[in-house]
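All protein chains of the complex are present and in place, except for one that has been dropped.
Moving on, here comes chain A:
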Amino acid sequence: MTRRMKWIQLGVLAALIVLLPLLFPSGYYYRVGALIFVNALSVVGLVILIGYAGQISLGHAGFAGIGAYACALAPEHLGLHPGLAVLLGAGISGVMALLIGRPILRLKGYYLAVATLGFGILVSMVLTNERALTGGPDGMVVADPGLRDLLRDLGLRLSGGELWYGVSGLVLLVGAWIALNLLDSPTGRAMRALHGSEVAAATVGIDVAAQKLRAFVISAVYASVAGSLLALQNQYVTPDVAGFLHSVEMVTMAVLGGVGSVLGATLGAAILTLLPQVLTVFAEYEQLVLGAVMIGVMIFLPQGLLPSIARRLRGTSE
């Protein structure tokens, strides 16, 4: 992975974000695009955790929930600007990940998956049951951060869809840039090394537990920021954002697209965000088709869509 590869990938992503609107038949698609970018952001975080460091989390939606509800609650109760609430949510998510990961990641094996599963359910239960604070299962309204008004004062008139398409796309680009920086850095190499062999990584001086913890905390912050963006653009949150299904969806997107690849993650997010909309023609068989697609990909393209396709194109298919 050279520096040149990093800029090519970022270039491709930037070009897609800028050029796709030319194909949009209506303003509605800006909403869909923004949703894809938000999903892709949390999946890029999972690429760091699963793809680089080889650890599985089944509760990352919990961090998305923290990010989302930080944007809903902090402006109302603390008088914080929604923009700062994003940072507050990211901070809380990072600290939570640290507290959960520190004892768990000393152990080898699947303990992280089980612990995060519990964490995700816990967050989702709190959000559902603390009615007085969160509005319960009905959710709550999120204050407008005033970004649109600010831009209008600066002479840029955007629809809500266009604005959040741009903001989400920009944040995704930054997230992808950071993940690609990490890939070809000492920390990223240490993560990939322990993924390959924990014992060999330790013998070259890599603190295996500490590097796993780093990956977990970083990916939690990604999920949190994605949750915040979702809350801000919908101007509404429900506990579903922290639900178990959302956690599974994130992991599925990552694995479908190619869990070691930032661009693959984006592709996985795009497909699984769009597919349910396309598959509505199958009516009640929608879930069935979705499941079949997943099984097919795992059997025929086990490394995920993008890496497998890239390998075929290079002619080095195994």
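The rule we apply is simple: a residue touches a chain if its C-beta (ideal position, glycine included) is under 8 Å from a C-beta of that chain, and two chains touch if they have at least 3 such contacts; residues count from 1.
Note that contacts and distances are computed from a predicted model.
Novice: Tell me the UniProt name of the left-out chain, picking from "Branched-chain amino acid transport system ATP-binding protein", "DNA-directed RNA polymerase subunit sigma-24", "ATP synthase subunit a" or "MxaK protein".
Specialist: So, among "Branched-chain amino acid transport system ATP-binding protein", "DNA-directed RNA polymerase subunit sigma-24", "ATP synthase subunit a" or "MxaK protein", the name matching the hidden chain's UniProt entry is "Branched-chain amino acid transport system ATP-binding protein".
Novice: In the whole complex, not just what's shown, which of A:Leu13, A:Ala34, A:Leu105 or A:Ala190 touches the removed chain?
Specialist: Of the listed residues, the one touching the omitted chain is A:Ala190.
Novice: Of the listed residues A:Ala132, A:Leu154 or A:Val204, which contacts the missing chain in the full complex?
Specialist: Residue touching the chain left out of view: A:Val204.
Novice: Write down which of A:Leu182, A:Leu272 or A:Leu306 is the residue touching the left-out chain.
Specialist: Candidates A:Leu182, A:Leu272 or A:Leu306; residue touching the omitted chain: A:Leu182.
Novice: So which bits of chain A touch the chain we can't see?
Specialist: 178, 181-182, 185-190, 192-193, 195-197, 199-208, 214, 218, 260
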